[in-house]
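First the structure, then my questions, so here it is.
Left out: one protein chain. Kept in place: all the others.
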Amino acid sequence: MSSLPETAHRVLAETLGQLVLVRLRGGKSLRGKLKSFDMHLNLVLDEAEELMGDGKWRKLGTVLIRGDNVLMLSPIT
Amino acid sequence: MSSLPETAHRVLAETLGQLVLVRLRGGKSLRGKLKSFDMHLNLVLDEAEELMGDGKWRKLGTVLIRGDNVLMLSPIT
Amino acid sequence: MSSLPETAHRVLAETLGQLVLVRLRGGKSLRGKLKSFDMHLNLVLDEAEELMGDGKWRKLGTVLIRGDNVLMLSPIT
Amino acid sequence: MSSLPETAHRVLAETLGQLVLVRLRGGKSLRGKLKSFDMHLNLVLDEAEELMGDGKWRKLGTVLIRGDNVLMLSPIT
Amino acid sequence: MSSLPETAHRVLAETLGQLVLVRLRGGKSLRGKLKSFDMHLNLVLDEAEELMGDGKWRKLGTVLIRGDNVLMLSPIT
Amino acid sequence: MSSLPETAHRVLAETLGQLVLVRLRGGKSLRGKLKSFDMHLNLVLDEAEELMGDGKWRKLGTVLIRGDNVLMLSPIT
Partner (left out) sequence: MSSLPETAHRVLAETLGQLVLVRLRGGKSLRGKLKSFDMHLNLVLDEAEELMGDGKWRKLGTVLIRGDNVLMLSPIT
């Protein structure tokens, strides 16, 4: 994966510093402030939280996510 | 995967701005307006919805999907 | 995967516009008219149908299949 | 995978037109006349059959198998 | 994956010598002092421990983790 | 994987024509005379046998194994 479509890049760039919901392969969901990203969807989230089985969010702090685990990503508006 | 067959590209290009159904590896189904795509099938959908277990669609807003999770994609006509 | 064996390419080229059965990793079976293909087995099927658990075929319309999900493919004669 | 060991290539070349048993990842077994192959183990089988759960072989006709699903392959002598 | 986003690199570089929590694909969690990393997220942890099913941490000593197993990583503050 | 460590290559080269035990991803075990190998661990075994669930070995004849299915390999001495 050598690039992201231009619109994808713009979606990410416009979301920097804002809340984003990230779904991972295997079922985990994380949310946090998008601090950085690259074309592989390697992500750094600040004030990240992970959705637990009971529907609550557990605080994780800063998280670096390896891009090939990312299923999809949505800005939270 | 360095390119899509020409017809595939045409199918996607003709679907821009229209509704598309996306099936992901692992079983998830999403639908939304196709906002952008690239040759890896990285996709941005607007007004995306996810099919839930009970057959209802849950609103997700704008979604960026990492292409290597895509199983298949159909224009909704 | 940078090419298909010549015979494979010929099998596909001769099947263009005709019915093909596609088996995907994970167990799904699809059939439809082969509209296009590339060397990665990215495929576009027209008038595609998906085999359901009850043995019936559900109409999908035009479908773009990401090649790395393809297990095998047979012309339907 | 940019090549096959020379002996592997010879095993395949000597088996062209003859019966071969192919085991796929995930457990499927196929047999048929080997019509073509490449260095990725993309295969075309003629008069292919698939081993069913009840031990019987079901006719598939000509089959193109994507190489990265191949676990192993044996000439049937 | 040929690089990490600059912020990701900075997060890792600032965490060198400090405690880090690493989640692996498949569910394992490890923690330890981050001794080195590369752009593939190959990691060396010192005084590493692994989270066991009973919630206790088992000592592992120095551990080298192959990067493609890494799901995500957080500095422990 | 563009090469094998020199010692690995020597282990394989010294085992040519001798019995080898091969464990595959997914749990299968095979043994046979190592006829050829390459740097991807594509293997050709002669007089190969497969370990069945009942602990018996079933004869397979000559087998070509796709290297990326190989978990590990031991000379049988």
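Assorted remarks:
Letters A, B, C, D, E and F name the chains as they come in the text, with residue numbers starting at 1 for each one.
One rule holds in what follows: contacts are C-beta pairs under 8 Å (C-beta built on N, C-alpha and C of every residue); 3 or more make two chains touch, one makes a residue touch a chain.
The model shown is predicted, which means the values in this text are computed figures rather than measured ones.
In terms of the touch definition stated at the top, the absent chain reaches E, F within the entire complex.
Contact between chain F and the unshown chain involves residues 1, 3-8, 11-12, 25, 41, 67-68, 70-77. Hidden from this view is one chain, which touches chain E at 24, 26, 28, 30, 35-38, 40, 42-44, 48, 60-69.
Criterion: only the chains that are shown with their structure count from here on.
Listed by label, the chains touching chain A and chain F alike form an empty list.
Fitting chain D to chain F on Cα positions gives a rotation angle of 50°, stated in steps of 5. Interface note: chain B and chain C, two copies of one sequence, contact each other through mostly non-matching residue numbers (shared numbers fall below half of all numbers used).
Averaging Cα atoms per chain gives one point for each, and the point farthest from that of chain C is the centre of E. One simple way to say how far apart two chains are is to compare their mean CA positions; for chain C and chain E this gives 42 Å. Centre-to-centre separation between chain E and chain F, using Cα means, comes to 33 Å.
Counting partner chains per residue, chain C has residues 67-68 touching two or more of them.
Chain contacts here run in a simple line, from one end chain through to the other with no loop closing. This structure has the following touching chain pairs: A-B, A-E, B-C, C-D, D-F.
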